[in-house]
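Sharing a structure below in structure tokens format, with a few things to ask.
A single protein chain has been omitted; all remaining protein chains appear in their positions.
On to chain A.
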Amino acid sequence: MSTRLATGGRLLDRRRPMDFTFNGKRLRGYAGDTLASALLGQGQVLVGRSFKYHRPRGLVASGAEEPNALVNLGRGARLEPNQRATTTELFDGLTATSQNHWPSLEFDVGAVNARLSRFLPAGFYYKMFIHPRPLWKYVYEPFIRHSAGLGKAPTEADPDTYEQFHAHVGLLIVGGGISGLQAALAAGQAGKHVMLVEQTAHWGGRAPVDGVTIDGMPADDWVKNTVEALENMPNVVLRTRAMGAGVYDHGFVTVYERLTDHAPEAEGPRHRLWHIRAGHVVLASGAIERPLSFAGNDIPGVMLASAVRDYVENWGVSCGDRTVVVTNNDDAYRTALALRHAGLEVVAIVDARTTPDGPLLREARDLGIRVLTGKGIGAAKGGKSLESVTICAQAGEGAPLEEIACDCVAMSGGWSPVVHLWSHTGGKLTWDAERCFFRPDPTRAPTGADGQPSVTIAGTANGHLRSAEALCDTAEAMTAILGSDIQAAEAQDADEGPLVPVWLMPQGAGLPLRQKMWLDYQNDVKVSDVQLAAREGYESVEHTKRYTTLGMATDQGKLSNINGLATLSQALGKDIPKVGTTTFRPPYTPISMGSIAAEARGEIFQPLRKTPLHDWHADRGAYWEPVGHWRRPYCFPRDGESHADAVAREINATRQGVGLLDTSTLGKIVVKGPDAGRFMDLLYTNMMSTLPVGRCRYGLMCSENGFLMDDGVVARLDDDTWLCHTTTGGADRIHAHMEDWLQCEWWDFKVFTANLTEQYAQIAVVGPKAREVLEKLGGTGLSAEEFKFMDWRETTLADIPARIFRISFSGELSFEVAVPAGRGRALWDALLEAGAAFGITPYGTEALHVMRAEKGFIMIGDETDGTIIPQDLGLGWAISKKKDDYIGKRAQMRSHMADPDRWQLVGLETLDGSVLPDGSYAIAKGKTANGQRNTQGRVTSTYHSPTIGRGIAMGLVLHGPDRMDEVLEFNTVDGPTVKARIVSPVFYDPEGAKQNV
């Protein structure tokens, strides 16, 4: 069992005890603890259950690579699942619960899976849940959903705030160990703008734990001095609790800073995601120790040797009373020595090497520690905690030579440089056969915009595991970056002999042992699973990963990947570099969704565009419809009124009296210049250059592919100026479209465009009483003779300078009045007052839609979907035959565009008066090759028309205009079909008598 030692712990402040709870149990730790060290300090070895077999799981590591100790952290709205205990700093009042068990951590029903593990091999889900097909929806999927996922999702909105910072730095250094510090010092002294980030709360990395001496002083002192020097440099930014999350193209790096996780009561945002553009990136990201694959290596109490050493040195925690160290390298001896110096018992060092030698080994022997060479662990025994290990010959099959009682195993299979960030943006790796790890290939570094290496990796991360070598390597790297000779700080640490690769312990282990050797602790992937995958034909490491789920857990295989691919390469009989690695993807460890969203949530998720009349609409209880970034009133329901009732009332009031619509969102783009007419003729399918000044024309715009992309009324303002109205959603897109053609194709045209959409408030005054309302506001000369349909003029209304367009999208007498945006509300108020006697009624977008459908007017996005040409919609009249060219003309000449079988626009009237379902299809005889019914048309717009008192619809139908009065059947969702008759799309006032008054 683990416990807190009476003394020791370089990060611990024993004067500041802190209370926390784990599964409701009140426990105590100290300032400087992580949740992991505090749990171990209180004897809590068992911390969770594995994902698949619900095996008991204890702490394995002491840092970001920890696969097991994932907990639910916090309560209520602050509950967060899958938080690593090893990277969670302890604070007073911390609440944590363990995950993936029922009913309790100690007794878990799901553990029955472990007994069934023989029947749950690699690819189990793929093999099991494929047949019979009908079971998937009702049996398999609900079952898998129930078992899926670790931890609990919070059910309340996150109350914390998050933010993002954008920064440009000359040199970004990731990793605050001795290499990162030395790099920062050199660059800082050279006057570079430096940012140094460290994922933990402490500078110095592993060197202080490993007892290294630098420049003649203990590493801790050197680190302290260096950090002090850096803090005094104005050109250096230092950040702890800031992880380099991802390295991207052209020097873009994301850094995830945890501001208040360790002090939840503190003010300010919880996390900060830095978006950094770095002139150059130096990675000093260190290395991670690898586990060894022996039977029972997942039993709580089996830990990484470096972690056992960390817990003793950093937090004064003993991970067990009787520790067995098992290793294939010299570094693990440091753990034995550290434990012995702390007064703890190291029962044996089991070294897989036959003839190891070196100063560390000699020191261990001198201290009287029993060293067994050429041996391995045959099996670790225990349930929820480790009880003993059997010792066997590494060269053999695992026959026990002796059994050693122990409650902790400190294992080391060697180290792997942290090359994740190097690989994110294309840095390549090379297999170092001598030292048994993938290290960065300096000849194939990630490159930047200039084609030169944009990332340098230095120190341990570059494969130089010993401190002295790491500092020399860093100095060399900085010399190259800074162009001046950088002296390495001089480190002294013990010499180490070579390691031997051990991928299986013992090397001849049979299947029963291999079935108990864990590679991936979190996802329960064992040596036998990877070997099975290889036998079943999985040769690619990427496929094996997905088939077995190796490395797919939240730790992304930090401990398991190298061991897994070594196992795969042995099973395939290939060299490790031939098998390769899986892809390293950002982020390095999971980052919070909050930091990704940052401020963009709730009301400020995205910018909201408001018309000058927005506040009036809001005050009148408008029911909003999002249109692009705008909010437009869908309708203005009165007390107790349904939306449908409100829409009907608004339409009736408009058609019988006068209505008012806020059309300010419509795009208003001015096209001006000596060549504007030429340009307008190319932009629109109609002839626009001949439009007289003072007149308006409805125009269509197509893409170069011939498809209808936007429509609207164009007004000619003067000789060389046209005003183009676009759809609400199209304004920015169409302006960009115009600029594209002007800048990139017809750059010799003398034309300017300006998007004036937000400069004007525009109000449609619609209905038989519209003219009288305007006349009450001082409008003159508005009679049918003086101001014809499709005229526009400049005038003054209610003492406001205004442009009035006599255009109609409703079929009624209608005037659209544009005034400067700042005067929009004044005009609106004046119109309401002047129209009060006529029952003037503001209406919303739904009334607008219904009225335009009653008149058979198309709507971009309803009748069009990017595959529709004007000719499909009966709009051939708006396509000039006289013009040599317009955008889309050539495309419309293609055979498919002229195909008489293209579906054509018609009106549809249900026989029973009901409203056709939107998007429903007209059924034709026979079936397709897929067994689906053939179709001969579809509904594009469908509404209840209060004017006509029945359902009306528009649709595209095969040979539709030639099939008037024919009755078609339309499908419904899961219901019977609906019969509808093909009619003219103009349901209301086909002669236009209403609008031409």
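The definition used in the following text is that a contact is a pair of C-beta atoms (placed from the backbone, for glycine too) under 8 Å apart; a residue touches a chain by one contact, two chains touch by 3 or more; residues count from 1.
Here, contacts and distances are computed from a predicted model.
**Q** Any idea which of "Carbohydrate ABC transporter permease", "Sarcosine oxidase, delta subunit family", "Acetaldehyde dehydrogenase" or "ATP synthase subunit a" UniProt assigns to the chain that's been left out?
**A** The correct option from "Carbohydrate ABC transporter permease", "Sarcosine oxidase, delta subunit family", "Acetaldehyde dehydrogenase" or "ATP synthase subunit a" is "Sarcosine oxidase, delta subunit family", the UniProt name of the unshown chain.
**Q** In the complete assembly, which of A:451, A:483, A:537 or A:640 touches the absent chain?
**A** A:451
**Q** One chain isn't shown here. Among A:158, A:387, A:441 or A:704, which residue touches it?
**A** A:704
**Q** Give the residue, chosen from A:736, A:784, A:898 or A:911, that touches the chain omitted from the document.
**A** Per the contact definition at the top, the residue touching the missing chain is A:736.
**Q** Pick out which of A:141, A:249, A:719 or A:962 touches the chain that's been left out of the picture.
**A** Hidden-chain contact among the options goes to A:249.
**Q** Kindly note down the residues of chain A that lie in touch with the hidden chain.
**A** So the residues of chain A touching the missing chain come out as 248-252, 277, 426, 447-451, 704-705, 736, 739-740, 743-745, 747, 884-885, 889-891, 893-894.
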